[in-house]
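Encoded as structure tokens, the structure appears first; notes follow it.
For this view, one protein chain was removed and the others were kept in their places.
Chain nomenclature is as follows: A, B and C, assigned in order of appearance, with residue numbering initiated at 1 for each chain independently.
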Amino acid sequence: MKLKYFAWIAEIIDKREESLEIPSEIETIGQLVNYLSSIDETYKKAFEKRKNIKFAVNQVLVNENELISKADEIAFFPPMTGG
Amino acid sequence: MKLKYFAWIAEIIDKREESLEIPSEIETIGQLVNYLSSIDETYKKAFEKRKNIKFAVNQVLVNENELISKADEIAFFPPMTGG
Amino acid sequence: MDINITKEDFDLTKEIEIFNQGSLDHGAISIFIGKVRPEKNLQSMHIDCYPEMAQKKIKSITEIARSKWTLDNIRIVHRYGSLKPNDNIVLVIIGSSHRSDSMSANEFIMDYLKSSAPFWKKEIYSDKEIWIEQKESDLRKLYQWEKLSL
Partner (left out) sequence: MDINITKEDFDLTKEIEIFNQGSLDHGAISIFIGKVRPEKNLQSMHIDCYPEMAQKKIKSITEIARSKWTLDNIRIVHRYGSLKPNDNIVLVIIGSSHRSDSMSANEFIMDYLKSSAPFWKKEIYSDKEIWIEQKESDLRKLYQWEKLSL
């Protein structure tokens, strides 16, 4: 699964993207966040303020209950502040 | 008194401006319009649709009851359509 | 602030340059350009103007805009005379620290330019000439702004 991080989330995780093997029982974004937080303190720290994090699957904004699969590109980022 | 005409009013009167001696009993714009209409058919025709005519005294929009004096510049024009 | 009532065409690049000389302290710039719409069979558009009054009136419109919003510099060009389809008619450039201020002020100024500044448009076709009449919908926009200020 391809994971992408932006803004301060990328700074904490210290990566902009990575490919990870995710256990097949992880079916939603929310479960993915919990899983990542459980395997490493860095993810835990990055995802701590869960309310301040938005998710996109294949470049489309989704909520925590969105189903995900191996081929997806999952992105994690704070609320947008462009323009 | 300096008189100025714009748009179709200028076309009907066939002048863009003129200086006229106005009898001293003419005190308001409304009286001026009546006076002009009485001395010449052209003015009468130009001022026929009174509701469609706006007035300015010294470049400031006014209504028919505005007092006028010899030194004033009086302008007659239809509703504005710029921009 | 700079108001230019002119027969000459304007060049956006030059106008922006002049505008930027006035100040660079704006995070937001809104620009509006009004042109002669290429209506079917339209040969030209004649714009009559009362320049001295236009200058005063546009100045007063911009002063009202400044009292409503936080604005940096403002540059306005309005042409008159004989124009062709697609020719520029009007340019309004407004700088502000805030995008919504610059955009709202631009809309406000254009609405008032259209119905309260002394310009009159005549459309010239091969077989007829038509003085454009003031639109009810344009006047309604002014009422809306006046309602907002109460």
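We adopt the following convention: contacts are C-beta pairs under 8 Å (C-beta built on N, C-alpha and C of every residue); 3 or more make two chains touch, one makes a residue touch a chain.
As the structure is a computational prediction, the values presented were derived from the model and not from experiment.
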Handout entry: Contact set of the excluded chain (shown chains only)
Key = A, C
Handout entry: Sole residue of C:M103, C:I124 or C:L139 that reaches the chain not shown, by the stated touch rule
Key = C:M103
Handout entry: Missing-chain contacts mapped onto chain A
Key = 4, 6-8, 10, 56, 59-61, 75, 77-83
Handout entry: chain C, residues in touch with the chain not shown (by the definition above)
Key = 12-13, 16, 24-38, 86, 97, 99-100, 102-103, 106-107, 110, 141
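Basically, only the chains that are shown with their structure count from here on.
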Practice task
Could you grab the centroid distance between chain A and chain C? Build each centroid from C-alpha atoms only and quote it in angstrom.
Solution key: 49
Practice task
Compute the distance, rounded to whole Å, between the mean C-alpha positions of chain A and chain B.
Solution key: 73
Exercise for the section: Please list all residues of chain C that touch 2 or more other chains. Expected result: none
Problem - For chain A, residues that touch 2 or more chains besides their own - result: none
